[in-house]
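Quick one: structure below, then a few questions.
Every protein chain of the complex appears in place save one, which is left out.
We call the chains A, B and C, going by the order they appear; numbering starts again at 1 in every chain.
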Amino acid sequence: MRYLSAGESHGKGMVMILEGFPSNVKIDIGEINHELGRRQKGYGRGKRMSIETDSAEVLSGIRFGQTLGSPISVFVKNRDWENWKLNMSCENIFHDEGLSIRSPRPGHADFPGAIKYNQTDMRNILERASARETVIRTAAGALSKQLLKEFGIVVHNRVVSIGGVEDLDVMDKDDSYWEKVKASDVSMYDPETEKKVKQSIDKAKEDGDTLGGIVEVYIYNCPVGLGSHVHYDRKLSAKLAMEIMSLQAVKGFEIGAGFETAIKPGSQIHDEIYYQDSYHHKTNNAGGIEGGISNGETIMFRAAVKPIPTLMKPLQTVDMESKERVAACKERSDVCAVPAAGVIMENIAAWVIASELIEKFGGDSLEELKTNYNNYMTYLGER
Amino acid sequence: MRYLSAGESHGKGMVMILEGFPSNVKIDIGEINHELGRRQKGYGRGKRMSIETDSAEVLSGIRFGQTLGSPISVFVKNRDWENWKLNMSCENIFHDEGLSIRSPRPGHADFPGAIKYNQTDMRNILERASARETVIRTAAGALSKQLLKEFGIVVHNRVVSIGGVEDLDVMDKDDSYWEKVKASDVSMYDPETEKKVKQSIDKAKEDGDTLGGIVEVYIYNCPVGLGSHVHYDRKLSAKLAMEIMSLQAVKGFEIGAGFETAIKPGSQIHDEIYYQDSYHHKTNNAGGIEGGISNGETIMFRAAVKPIPTLMKPLQTVDMESKERVAACKERSDVCAVPAAGVIMENIAAWVIASELIEKFGGDSLEELKTNYNNYMTYLGER
Amino acid sequence: MRYLSAGESHGKGMVMILEGFPSNVKIDIGEINHELGRRQKGYGRGKRMSIETDSAEVLSGIRFGQTLGSPISVFVKNRDWENWKLNMSCENIFHDEGLSIRSPRPGHADFPGAIKYNQTDMRNILERASARETVIRTAAGALSKQLLKEFGIVVHNRVVSIGGVEDLDVMDKDDSYWEKVKASDVSMYDPETEKKVKQSIDKAKEDGDTLGGIVEVYIYNCPVGLGSHVHYDRKLSAKLAMEIMSLQAVKGFEIGAGFETAIKPGSQIHDEIYYQDSYHHKTNNAGGIEGGISNGETIMFRAAVKPIPTLMKPLQTVDMESKERVAACKERSDVCAVPAAGVIMENIAAWVIASELIEKFGGDSLEELKTNYNNYMTYLGER
Partner (left out) sequence: MRYLSAGESHGKGMVMILEGFPSNVKIDIGEINHELGRRQKGYGRGKRMSIETDSAEVLSGIRFGQTLGSPISVFVKNRDWENWKLNMSCENIFHDEGLSIRSPRPGHADFPGAIKYNQTDMRNILERASARETVIRTAAGALSKQLLKEFGIVVHNRVVSIGGVEDLDVMDKDDSYWEKVKASDVSMYDPETEKKVKQSIDKAKEDGDTLGGIVEVYIYNCPVGLGSHVHYDRKLSAKLAMEIMSLQAVKGFEIGAGFETAIKPGSQIHDEIYYQDSYHHKTNNAGGIEGGISNGETIMFRAAVKPIPTLMKPLQTVDMESKERVAACKERSDVCAVPAAGVIMENIAAWVIASELIEKFGGDSLEELKTNYNNYMTYLGER
């Protein structure tokens, strides 16, 4: 499987083409929209989120509610296009040069992007670098989830902390746990922490500041054997890292015990192997991946999301024409997007696992994929 | 640029084919061997490291000390092959089934690999999953470094901590700093910390235990504009993450301020932009990459290395034939490989940057690449 | 550069995402539509061609008439969608099973596609396998042509023969030659041949039959050095072959003297090398490519297009449900699509050359690409 994404933040819309999805998978477009909706929520989002209410239009690849095996393309319209159609026109119309943005915002792609692509109007960079692009990554994940569901594979995320305020951790994360987390608009479990976090967000808003945080993703029921140790670029951990670190604002990634493994001795880190009816482990410091291969335990990774770089109390930068010192412009007004980042990571994880599933089990139709999968499960039971 | 690596740990040797390297780059094989040698050193390594003394044999792609533009292949012989040639024979000779390893070692690829590839002898997995493979990643980096040198790009690494004992950090890491770090056999700057770390390693050895740690890599003089924001899989941060997270034992990765960005507010994290003769920043929390593109500052990332999973006081596992509980076998005897991991990461980073350089600047010969690079530098000076 | 295409023939439309196109290239959407229009013309096309009058809508990647460096996405609407929206609905609406096509048409993807993707309605295969998809390949080429124009690289095609009736060949194909060919609705030069060919097409139509033919493509002003001999998958000839042989109905491909080289001895085939002011050849049996690398001469290849497999006097096939012998259905009514195939091949060739240009010369903006290109041209002049 592979996909390409396209689209500028205030352009006509975002576009995805996903190639390699098996045929005969039932697709509920409502579920794609549900994921797009989850992506837009979370305490601390600005005004634009309410304008948008994203809705996916499938342009190809699905007929009568089932995939055809042909490329699936999805368009997510910019609902605010009417207000932008002149300033984002693809035609060479007369345009007001005064609207162009001459100063790059710290923490964004603006400066290196303007140099790389030889642009003087930062808008020509920021429109594409915008996290608006994650509607596509979410859509790809929402399709993947509908495939994974057929194999009982489920992905969840929780926000571990925002601005340093940490949620209570709970050992057994059962369905009721995840329901609570999903219901929270900071994706946390503990109502007390949630309250504190919201106060932090409100405070940051008052200060014209922004907050980052940490997200954890859990992939349940992933079979043993996805990824491979035989070549470094086939390691499941490496693929997850690539995909998650490419998400806007992510500056750190760890699997299982992650950075803690750098402190504790080997005797306390590695997960002993047991057999009773089936192979299993009693600890999961590996986060479900050993030697770059899924080992049958829950896959768990964690990522650090930096604060949104556009501040209402703006940072200082340089006008690239005059070279004068100026305040950065304020394109967007979110204070905290960590819960949204969690939803997106969940969907990215679904995409990675679905891709690996198809690579390992082959099969062009859902029926073939399932037959192959079930045979492997039978074999696994016999080992 | 692309490369494939091959080879089992106790097989004939390790093999690399690297395709896409420009022509007319001067290659000193001594420098490859120098990097291979650095990879073998470090306090806490076991006996095998002294047997090996790796030496690269170039099989193709270089003539009279210069690259030809054709694929460069390198062979690194297993100096202990004589002792292994029966047990690792590629021919279908009669072999003692009793020598096969039936129980997977915790923390290794053994268990998921044996399931995935349908093996009963763990040796068929562990030989390839072994960190011995990093001789190839180091060789690829050692070639890349010789290209980067032509552009003044230099990569260094330091060990931040081992088993939780942290080195002193120094703000200005100048040449003398890096000389000291290179001279240390734990890749640390402060002699006092080094002493403490060695004691920890000695203690772990006594306990039959192992230690992990944290490594930092610095890439100096990288031009603005490597990587891209236009598509997620082209982000430099994502590529570095993929490459580093695919290194054996790495469980965490962060760029710049990394996980700290999840705690501090935006006003304290983002690096303001200045202009005086040229664009620059006074802080570098971004670690030299914004929007997935290098921004002209030093690129800095950090990775967590877990303790070596093979313990002299072995962990418990399962015999996959009898399903009985047994102690894991002890293939190798290192206590700590963090300094080696640092050398390898340094070389991986060199590979990534060299690849990106070639992608951005094109050019099939060093002369063409340099001309293109210099023109870009002139343009950059004029922005 | 890379692109993905999506879309079913009678679905909402065709979609393209093209990634890696440099910034600051002026794009005239009229020129894309011009190529799409050329693709629809040609003597022997059926009714649908007149309904369609394709028109490209750029969804992203272009602002104020210039590329941004971000992915370019294009949508080409199906103008007949209103009539198909129920039968091609992506929603799981109630649908008339009687409309499904149970018998695969000979010469199409229907049979192997239905088996591979586990489909019983041939429409689920034929909609994607349809040559309607070539609007995307044409659009990709039309964008590429606007880049190539900046470097003076021009691509033309001529129809060599239809149904065995061959056009006169002319040695010096100058601008006036190509104007005549472009003006002909069978893409031929000689009016007499054109007349005969049209009679053949009329005759075939009367017979309920179809005709194929041969197309020649010429790429002028391509610099020495595109493609590479160093690895087989980098050969320019191989890339052209892949791209052209993947076009619907193409069953043969040859470069330069092609199959004739299998007959004549070496002394009559290989093109001697001359120098006068610059390197050149007086013959071009190589078709502009030696060792997989462009050699500075006009690149010329030829492809065989089979007759359209849907015949008005249909071939026999099998109902895959009843296994009974039935006549194939008639989805489309063109008699000859060879001139259209020529237009598409021309555009495919433009895409391949543009891709190779970017790979060799790097550069993220048109300005950078041109600087690099010009430096190489200077170097070439000095060799």
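Please note the rule applied: a contact is a pair of C-beta atoms (placed from the backbone, for glycine too) under 8 Å apart; a residue touches a chain by one contact, two chains touch by 3 or more.
Quantities reported herein were computed from a predicted structural model and do not represent experimental measurements.
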Which residue of C:Asp54, C:Glu254, C:Glu346 or C:Asp364 touches the chain not shown here: C:Glu254
Contacting the left-out chain in the complete assembly, out of C:Ala56, C:Leu211 or C:Cys329: C:Leu211
Contacting the left-out chain in the complete assembly, out of A:Lys205, A:Lys264, A:Arg302 or A:Lys360: A:Lys360
Where the missing chain touches subunit B, by residue: 2-8, 11-17, 19, 23-24, 26, 29, 58-66, 68-73, 75, 88-93, 95, 116-119, 124, 127-128, 364-365, 367-368
Residues belonging to subunit C that touch the chain removed from view: 4-5, 104, 106-113, 115-116, 118, 125, 128-129, 133, 137, 161, 163-164, 204, 207-214, 224-225, 228-233, 235, 237-248, 251-267, 269-275, 279, 281, 286-287, 290-296, 304-309, 311, 313, 315-318, 320, 323, 325, 360, 379-380, 383
Positions on subunit A contacted by the hidden chain, ascending: 19, 69-71, 225, 228, 230-231, 358-364, 367-368, 371-372, 375-376, 379
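Simple rule for what comes next: only the chains that are shown with their structure count from here on.
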Centre distance in Å when subunit B and subunit C are each reduced to the mean of their C-alpha atoms: 44
Euclidean distance of C-alpha centroids - subunit A vs subunit C, Å: 37
Distance between chain centroids, defined by C-alpha means - subunit A, subunit B (Å): 27
For subunit B, residues that touch 2 or more chains besides their own: 225, 228, 230-231, 360, 379
